[in-house]
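Encoded as structure tokens, the structure appears first; notes follow it.
Shown here: the complex without one of its protein chains, the others still in place.
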Amino acid sequence: MGSAAGKNYINEFAGLKSWFTSLDHKRIAILYMISVLTFFLVGGIMALLIRAELFSPGGQFLTGDSYNQVLTYHGAIMVFMVIIPGIPAIFGNFFLPLHIGAKDVAFPRLNLASWYVFMFGAALAVSTMFTSKIDTGWTFYTPYSIKTGTAVVTMVLAAFVMGMSSILTGLNFIVTTHKLRAPGMTMGRIPLFVWAIYSTAILQVLATPILGITLLLLAAERIFGVGIFDPALGGDPVLFQHFFWFYSHPAVYIMILPAMGIISELITTYSKKTIFGYTAIAYSSIGIAAVSFFVWGHHMYVSGQSEVAGVIFSFLTMLVGVPTAIKMFNWLATLYKGSITFDSPMLYALGFMFLFAIGGVTGIMLATLGLDVHFHDTYFVVAHFHYVMVGGTLMALVGAFYYWWPKMFGKMFSETYARLSFVFIFVGFNVTFFPQFVLGAMGMPRRYFDYIAPYESLNKISTVGSWLIGIGFFIVLFNLIHSLLKGAKAPDNPWGSKTLEWTVQSPPTHHNFDHDPVVTAGPYEYR
Amino acid sequence: MSTDNHVTTAGKHHHAHHFKDAWHEFISAKEGIWLFMVTEILMFGGLFVGYFIYHMKYPEMFAEGASFLDWRMGAFNTFVLIGSSLTMALGIHYIQVGKNKAASWALITTLACGAIFMVVKYFEYTHKIHLGLLPGKFFAYPEAVSQNLAMYFGFYFCMTGLHGTHVLIGMALITWVLIRNMRGEFDSHYFTPVEGVGIFWHIVDLIWIFLFPLLYLVG
Amino acid sequence: MGQNHNHDHFVIPFKTLMNVCLWLCFYTVLTVVTAKVPVIHHALGPLAPLVAFGIAAAKAYLVMAHFMGLKYDTKSNRIIFASGFAFLGLLFIIVFIDIFTRVLQTNTL
Partner (left out) sequence: MKWMTFISMVWASVAQANTKTSFMPPAATEIAGQVDNLYAFLLWASLIACVILIGGMIFFAMKYRRKSANDKTAYITHNTFLEFLWSFIPLVIFLFVFGWGWYIYHQMRAMPKEALEVHVYGKQWAWEFVYKSGKASTNEFVVPVNTPVKLIMTSKDVLHSFYIPSMRIKQDVVPGKYSALWFESEKLGDFHVFCTEFCGAAHSLMLGRMKVVSQADYEAWLQENDEGLTLVQRGAKLHNDKGCVACHSVDGSVKVGPTWKGIWGATHQFVDGGSALVDEAYIRESILEPNKHIVKGYPAAMPSYQGQLTEEQLNAMIEYIKTLK
């Protein structure tokens, strides 16, 4: 299968210019990988700062404004620059064309433009760190975001620009999935990762524009004082929350759906067994994407929203919980009668199921009207969304890195260090965030740099846990860098997987397939 | 690429390597264009939703605000934009039937209509600025009856400002397509960029069709 | 995705474009008349906004169907474009329900 003289997409062209002007979806994926991982490092440092500050009550080195700035950057960087672009831009870009047997995405130039728009937005956002910073929280709630003297307009425009990049990527992936599938690859035969990226793309295209207009109005509010969200002029801050969450809840599904797609791939590959309930999982992805637009108000039960609206949102949020439960049970059923190995990607997949189960059930608790009144804006919510975001999306992200690393770079990595990284991240994660459920139940509010004495011991445990997670992620980083430098040559199909990307050489050639693949069966034909 | 722009079948367009043929590329491009138009509708739609909500909360304030708008200018602008939509559609029509020169003239007329629209907008804005009817902090109209009239002009300038910006973007795109047409890059088999710019221009007209009654007439 | 190759692009006839433009101008005149001529405006009373938006919707249909060519386009593009309006409607309906079912408290000092 190796092409002429070991040619592949990495050594086909040389020089930085060829990377920064490349239209190859694989190279653009690498550009995204480097930028997203850098921002992840910055966001991670902010997280460690927060946990260090909360090690004991009273203001240590971060008080008032500086703590608010660190928590805002942790939120904004992690949401807009790591976890929303993360899986779709890195693995979606690299493997969507490979999974459906295409040579490239539908609009390669648009794909490269998306990366530049993303980097322009990210640069704008990071620039606020050196000007007058921002301290509004990643949610920019008015009227505080109107009154505060920090660089909210720059940050808001940065988020608008990054939203534009997200729309362009989503648009690109929808057209690619519709129009560029290989002959014989019907929608019923595409891998579940493609279903996940496809439903995420629908969310990106349909939800991000409302964030766009909300942020523009917030900028207009600060520059001209138009008064739409400013109560002093008759505006309604709760309307800002409606507009903001109309985007931001679909955004959390933009974060989790690609991760679910990866888990479907990992569970089937390492159980050497066809997926259980392909159609159920595929339609659950689309179902989640559709229903995710109806549920945003469960962030606003106590914000001044009417009881009637709260009841509607609580009911609809219960409905969106069902497809998620279906997926979990289908993965569980896939393990049944499989032939399971515990390679590091599989450990991360099992870790995902463990943590996402806890994240899911606590989500139902928060969706329940009576309980959310107590839990809203406490550490219970912080623990919930970290369980589904870090426990869900980031576990899947690291699992995907280990799973696809041999294919992306043609190098194997050290399995022992990979498993060690899992232990650190998994244990560290639980030690960090499980106590926060208890802190939330005890009533500790979020975004506090100082807390009353009863919360001290659990916060200490949580901070220690955060160090373990930090170590774990650094082990992953060093392991993968070491693999690039000294890793053994990777075979074309190290894990015996059945999806199309493993039928080409590692790393793939510039034009992916030597001859157009003709697909005759489903993606998980482990017979 | 032939420099002589009168030759109808100028440089043959080569479809990108990852598409099977020109038609496959065309329908993919069209779908991409429509997806982008959805995001335009959703973005402007957010403003319309906000407008409707506050129109119901402060009806008399909105009525007072609308009374300052000159519906004659609004009506004239509507005719201008409908005309420009027609000439834009004609531009595509002519390219499809091979009359590239006529298409260029149609595109130039569309640009002219866009310019007229912006000039009328300029007069409306100066009229408002002169009266002090500005959004938020800059509002300085002494005889305002309702106390938060500034919000109406917040909406007015946000909606017409965003729409005006899109008219300018549309005009820039038309100019780019006009230049390429004069260079003879389009013919009856390849005219996707013109169609894309055309649809974008019709979206701009579509939004004005809703903006006109909303701001000028309903009041 | 079966592809028959000898496709030629649909050309919207000149006459249709002209007709559509005339109809659009007529509707514009109509909407201005119903809104600005006092006797008709008062006759409509509360219906006036509905009439205005009805006419605007008709004009929008003409532009979308003929000028933008949605009528001659594939079904999937129509669905894509319609989905934009659908989700806007969803946002408006639920926000409307919230804002107009709030129990307002008053200061009783």
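As written, the chains take the letters A, B and C, and residue 1 is the first residue of each chain.
We adopt the following convention: a residue touches a chain if its C-beta (ideal position, glycine included) is under 8 Å from a C-beta of that chain, and two chains touch if they have at least 3 such contacts.
Quantities reported herein were computed from a predicted structural model and do not represent experimental measurements.
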Which displayed chains the unshown chain touches: A, C
Options A:Ile34, A:Met187, A:Val302 or A:Ala488, residue touching the unrepresented chain: A:Val302
Options A:Leu41, A:Ala113 or A:Ile340, residue touching the unrepresented chain: A:Ile340
Candidate in contact with the missing chain, chosen from A:Ser314, A:Thr393 or A:Asn512: A:Ser314
Contact set of subunit C toward the excluded chain (per top definition): 103-109
Missing-chain contacts mapped onto subunit A: 58-60, 63-65, 68, 135-137, 139, 141, 143-144, 147-148, 231-232, 234-238, 271-280, 301-304, 307, 310-311, 314-315, 318-319, 321-323, 325-326, 328-330, 332-333, 335-342, 347, 350-351, 353-354, 357-358, 361-362, 364-365, 367-374, 376-378, 419, 422-423, 426-427, 430, 434, 437-438, 441-443, 445-452, 526-527
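The rule is short, and it goes like this: only the chains that are shown with their structure count from here on.
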Chain whose Cα centroid lies at the greatest distance from that of subunit B: A
A-B or A-C - the one linked by more C-beta pairs in contact: A-B
Distance between chain centroids, defined by C-alpha means - subunit B, subunit C (Å): 16
Interface hub residues of subunit C, defined as touching at least two other chains: 76, 83-84, 87, 91, 95, 99
Multi-chain contact sites of subunit A, meaning residues that touch two or more partners: 178-179, 206, 210, 236, 239, 243
In the complex with subunit A, residue positions of subunit B that touch it: 16-19, 24, 27-29, 31-32, 35-36, 38-40, 42-47, 50, 53-54, 57-58, 134-138, 147-148, 150-151, 154-155, 157-158, 162
Subunit A-facing residues of subunit C, complex: 1, 76, 83-84, 87, 90-91, 94-95, 97-99, 101-103
For the subunit C and subunit B complex, residues of the former touching the latter: 3, 5, 7, 9, 11-12, 14, 17-18, 20-21, 24-25, 28, 31-32, 35-36, 48-49, 52-53, 55-56, 59-60, 63-64, 66-69, 73-74, 76-77, 80-81, 83-85, 87-88, 91-92, 95-96, 99-100
